[in-house]
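Attaching a single structure in structure tokens format; questions to follow.
Removed: one protein chain of the complex. Kept in place: all other protein chains.
For reference, chains read A, B and C in written order, and residue numbers begin at 1 within each chain.
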Amino acid sequence: MARLWDKGSPLDERVLRYTAGEDHQLDARLVPYDVAGSKAHASMLAAQGLISPDDAAAIGNGLDQLATGHARGEWSISLADEDVHTALESRLTALIGAAGGRLHLGRSRNDQVLTALRLYLKDACVALAGEAGAVTLALQRMITRQGSIALPGYTHLQQAMPSSVALWAEGYAEEIRDDAAGIEAAVRRLDRNPLGSAAGFGVPALPLDRSHTQRTLGFASIHAPVTAVQLSRGKAEAELTFQMLLLLNDLGRLASDLLLFYTREFSYVRLPESMTTGSSIMPQKRNPDVLELVRSAGAVAQGALNEIIAITAKLNAGYHRDLQRIKAPLFRTIDLTLESTAIVAQTLDGVEFIADNIVLDDGLYAAERANALVVKEGIPFREAYRRVAAEMKSEDE
Amino acid sequence: MARLWDKGSPLDERVLRYTAGEDHQLDARLVPYDVAGSKAHASMLAAQGLISPDDAAAIGNGLDQLATGHARGEWSISLADEDVHTALESRLTALIGAAGGRLHLGRSRNDQVLTALRLYLKDACVALAGEAGAVTLALQRMITRQGSIALPGYTHLQQAMPSSVALWAEGYAEEIRDDAAGIEAAVRRLDRNPLGSAAGFGVPALPLDRSHTQRTLGFASIHAPVTAVQLSRGKAEAELTFQMLLLLNDLGRLASDLLLFYTREFSYVRLPESMTTGSSIMPQKRNPDVLELVRSAGAVAQGALNEIIAITAKLNAGYHRDLQRIKAPLFRTIDLTLESTAIVAQTLDGVEFIADNIVLDDGLYAAERANALVVKEGIPFREAYRRVAAEMKSEDE
Amino acid sequence: MARLWDKGSPLDERVLRYTAGEDHQLDARLVPYDVAGSKAHASMLAAQGLISPDDAAAIGNGLDQLATGHARGEWSISLADEDVHTALESRLTALIGAAGGRLHLGRSRNDQVLTALRLYLKDACVALAGEAGAVTLALQRMITRQGSIALPGYTHLQQAMPSSVALWAEGYAEEIRDDAAGIEAAVRRLDRNPLGSAAGFGVPALPLDRSHTQRTLGFASIHAPVTAVQLSRGKAEAELTFQMLLLLNDLGRLASDLLLFYTREFSYVRLPESMTTGSSIMPQKRNPDVLELVRSAGAVAQGALNEIIAITAKLNAGYHRDLQRIKAPLFRTIDLTLESTAIVAQTLDGVEFIADNIVLDDGLYAAERANALVVKEGIPFREAYRRVAAEMKSEDE
Partner (left out) sequence: MARLWDKGSPLDERVLRYTAGEDHQLDARLVPYDVAGSKAHASMLAAQGLISPDDAAAIGNGLDQLATGHARGEWSISLADEDVHTALESRLTALIGAAGGRLHLGRSRNDQVLTALRLYLKDACVALAGEAGAVTLALQRMITRQGSIALPGYTHLQQAMPSSVALWAEGYAEEIRDDAAGIEAAVRRLDRNPLGSAAGFGVPALPLDRSHTQRTLGFASIHAPVTAVQLSRGKAEAELTFQMLLLLNDLGRLASDLLLFYTREFSYVRLPESMTTGSSIMPQKRNPDVLELVRSAGAVAQGALNEIIAITAKLNAGYHRDLQRIKAPLFRTIDLTLESTAIVAQTLDGVEFIADNIVLDDGLYAAERANALVVKEGIPFREAYRRVAAEMKSEDE
């Protein structure tokens, strides 16, 4: 059995592995954000006269150096570091000496962690909305190329009304724009400065200035009262995951449509060869694996959303270590959403509708003709429809 | 076995029961909204010259009469009616004759259903945010009554810092305000006029005016293109359910805290007798059933959210009967949220913190004293903390 | 807003409505099971000399009378009754006097409730497995009627290998048999006598005989120790819901296949008219509503499973009122599963595959021909496949 609890290793190591989990891997992306948070805190401490300007400068320079080194791959967070915060703290003290220790005045692990996370998530929202936008642009390009091709409009998977590639694509584009708006709106919950709430009960007897760090870090407001900060854990994370789920499920439905259109029986579309894979048994067959993986991406987000919701449910107020588990499903979903939107945009550029294969039932035009009759003759719709149906029947014969 | 598929009943009735489901019960609340939607549609048809002003007036009067009769309990939707829309349609035609049939020109069941639903949900959002507000007001009253009572601030369920009833209650109040803001923001997805999209592909050859119904019904915008309307099904519903879930989970955590404080071992609070139930075995014992049911209300919403998400996932574009299943979990969650917020507000008014029983560890003040020393003497926090700890130890002795 | 917390009604009534919830409706099905549980308890008390034989007989007769009356519709559980247990208890005492009160010696509400529930669920498992079996029989009838019709075997929704109606139907039949086996296996968790565990800590100082009630009620074993009984709440319920979810999802996939086959583009099947509904706009169109509702039935079960899981998660040991919330999602899923299996069986009997419309790609036979060549000439598969492909190409020309 792989990765079993290794009974040979010392207890401390096993506990470390259980408590630190995957943090050392997950946290790589947080390095620049924890650096930004710490620099803002140091600058505030100096402005309030709680550390010297020299210490603040040394801290700032040291952190910048560490961020650059990390970006260059000169160091990475190890399991022994536990997480990004300890990794930076210990390296900073090694680099600049005692001043490194002064950084932690008036700050707790709890507000520090949340500051870095929120700064990262705000950037992630921008990136996610941008990638969603790229999908809508690809849909627009499809409309430019092939929008005028007629397509049946389906209800109950049955041909129901005349539609077109443009109408089909624009429907998805509109909903994906709506998903992007949902992701952008999720920023509301993230845009509040947690610094200064410390462990969740503020910092007694120290003249901290929460608006200083708020302005420096670009948060829209201060998260207050201090007791609300830890209570809010998981909510912004769940909201962002929920909004990504809606986006992924729209992409999944788009994929479902293309997979249906790609069946031999429909044969409405060709897919780009780069987005299909060969079959070992039937070399002439091309399988639409990419779209199938897009269809199921929403399942990952649905799982992640439940995971996040279940982590905080029923917990008493205040910080608990349980909250650490939020990061893995959240980051997993962000990465998957970024990758899925990008590959969908790429795929759409290669989709080709085959006009010759798309046949609309004559019956689809009956409603239109009946409506015209209603307008022209002022008769009720049902009567008009009966006449049109009779006419169409005789035209057939 | 109760409610088994009744093998004795005729096939049609069994199919009706399976397809109509609980709609005839669920739809009672939609009567006024379907009436409003239909009146707006009739008024638009008249304005466009598609029906006569007399017909429009007859339709409007007839519908008003039906709405009033329904509100008075003079009729209700039966299983045979299938749902609110058929119930009103057949009664309207019985009441005003042929003009009733003209109402359906240029409208499909699909956009009609969604119009009534969105109008109802917009009202529900206002009601929900209002009830959430009532909880925050109850918390404010608690703060006025007992805010100054000291309370330990917990992290990891361990006493960590000094806090107070005010800080505890204000943390929840802030998060519940945030939940109400989330519910209000969910209106964004609802505030788009679906009328005129018909079955999802518009109404060819009829000069409908979607902005007329939009203005009449008070929608912020027209939902376009027409293909987006059915694609969007489930998304606003999921979002509202998600926002209710966040609210219910905050109430659940509040309940968890009170249930903990109510244990004999904590004994921090008394609960109002009306919100507890007696035990048959131990007459002197009062059980906090109401708060336990509040704690688990979020579970209902989490289930409902999954139900709604799973209904639309992977569906091809266009209307499918699957969408009908969205209503039950959505209405269930709305009702539960309204009832839970109301009962929490009521309960909070009777909660009494018992100051004498609340004991804070001396150690909780160590951080504050150490911070003061840092400010006064300019020494590092850790050194200050060590001195304070030593002093406190000797004070103990 | 419908069903708002009615601010006009007295507090007690509102609390009752919140705490009793839907129990008075849900519990109708539990009447015979609570009667059975109570009779067994009375019989045991008498056997142990704790009540007189006369009292036991009076209790038994009284309960039988109440059960008969309930089955005949002479009385039903009202909101004021709260639930089935109080409803029976108060009616029994009214009927037989003081002896009714002696029934509760050595029994708590907690073990009483669970006894009735488990007895009902055991019956439900039998009914559910039976209905699943009915679906497999319908599939067998389909095979008898049309099993030999060729059908493409799909992978990635692409035609891949030759298959047949028989192979398609038998695949589903096998998996549904497997689902039925899963439901039957769920009985394991239900088949343990909870009576005698009382509130979860046993009955001190009374010589109860748990094996007496176990034998009388037909439980396979006694649930021990007493503290395990309440800890187990939600687990059997979740397991049964999970097994129903697997069954419903298999039915949903079967429905997905039929819905695909029913598209105009495939046109592989005709559906029975009784299982489709007409379209108001296009009278010649028949919509497959029943199958769409079957496809989405699994969503209801997935929601219910999450609801049940979330209710008990993280609760401390011992009974909590939260557990009451388990009943609604559980009963909802049982009813839906019974109805869905029954309607699927009925639908399958009317499905007709249209052999003329089902066209298999020639390429589907390439693997078979290549395999034959491998056997005949001992050459590697890939070489054989290349030769076959070349031959097939020249046959085409």
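A few points about this structure:
The criterion applied here is as follows: a residue touches a chain if its C-beta (ideal position, glycine included) is under 8 Å from a C-beta of that chain, and two chains touch if they have at least 3 such contacts.
Quantities reported herein were computed from a predicted structural model and do not represent experimental measurements.
Every visible chain touched by the undisplayed chain in the complete complex is listed here: A, B, C.
The chain omitted from view is touched by exactly one of A:His24, A:Arg91 or A:His104, namely A:His104. The residue from A:Asp335, A:Glu352, A:Glu377 or A:Glu391 that touches the chain not shown here is A:Asp335.
Here one chain is not drawn; of C:Asp64, C:Asp178, C:Asp362 or C:Glu377, the residue touching it is C:Asp178. Mapped onto subunit C, contacts with the missing chain fall at residues 50, 98, 101-102, 104-106, 110, 153-157, 160-163, 167-168, 170-172, 174-175, 178, 181-182, 185, 188-189, 198-207, 224-228, 230-232, 235, 238-239, 242, 245-246, 249-250, 252-253, 256-257, 260, 295, 298-299, 302, 305-306, 309-310, 312-321, 367-369, 371-372, 374-375, 380-382.
Taking the complete complex into account, residues 155-160, 259-260, 262-266, 279, 281-285, 287-289, 292, 306, 310, 313-315, 361, 363, 366-367, 385, 389 of subunit B touch the chain not shown.
For subunit A, the residues touching the chain absent from view are 1-5, 7, 11-12, 14-15, 17-19, 21, 28-29, 104, 108-109, 123-124, 127, 131, 198-199, 274-275, 277, 280-281, 287-290, 292-293, 295-296, 298-300, 302-311, 320-322, 324-325, 328-329, 335, 338-340, 342-343, 346.
Keep this in mind: only the chains that are shown with their structure count from here on.
Compared with subunit A, the chain whose C-alpha mean position is the greatest distance off is C.
Averaged C-alpha coordinates give centres for subunit A and subunit C that are 36 Å from one another. Subunit B and subunit C have CA centres that are 28 Å apart.
Between subunit A and subunit B the centroid-to-centroid distance comes to 25 Å (mean Cα coordinates, whole Å). The set of subunit A residues touching two or more other chains comprises 155-157, 160, 260, 306, 310, 313-315, 367.
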